[in-house]
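Every protein chain of the complex appears in place save one, which is left out.
Here is chain A:
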Amino acid sequence: MMSATSAMEVNAEARRILAVSISKLYASRTQRGGLRLHRSLLLSLVMRSARDIYHSSSRESEGQSGAQPAAEEPMDTSSSPGNHAGVSQAEPQPELISPEPAAEEPRSPEEPCESETIEDKENLSPARQSRKRRGKASVAPDFLPSKRARLEPGEERHAAPLGSCRVRAGESLAVLSLNRVIPAF
């Protein structure tokens, strides 16, 4: 069991690596010669490790102390099957999300609309709007459970489930972007 401080350090490092990775991913889109598959794959692997460690160290630090700067979301047992028991911190989430406009998920028209997503899609901030065209293959099929990624407290978004069908608690938007890196080809 890590001490609270080292868990927080690890958490901070994981967050930093995630942010660096996302900006690299974004920068690689404008690179001469096109997206490099190998590089994109390696970036997504690092992001995956960072995300895993970020979540596990966040859970640990939350387990250590009762009240902490990281706002831990209680297990939401009352809501729909989409389990979002993961940690969501109010401050870092915008950091993570804003540099990655390219990785945003489109709303699949078939997915059931949540009451909270009454938000106006047209007037989303540029950072949230998806500008990327998706092929048919990357649209989430209906039969998979919808997963909700936690952005900010009180705001919900739909997220396409992972292609590999890993139903795991606490999947954040960063995860989905990993799988979207590859289908760009």
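Worth a mention:
Everything below uses one rule, namely that a residue touches a chain if its C-beta (ideal position, glycine included) is under 8 Å from a C-beta of that chain, and two chains touch if they have at least 3 such contacts; residues count from 1.
Everything that follows uses one rule, which is that contacts and distances are computed from a predicted model.
The unshown chain of the complex is recorded in UniProt as "Serine/threonine-protein phosphatase 2A 55 kDa regulatory subunit B", chosen from "ribose-phosphate diphosphokinase", "Serine/threonine-protein phosphatase 2A 55 kDa regulatory subunit B", "pyruvate dehydrogenase (acetyl-transferring)" or "Ribosome biogenesis protein WDR12".
On the side of chain A, touch with the chain left out of the figure occurs at residues 13-14, 17, 20, 24, 32-34, 36-39, 41-42, 45-46, 49-50, 53, 137-138, 162-164, 179, 182-183, 185.
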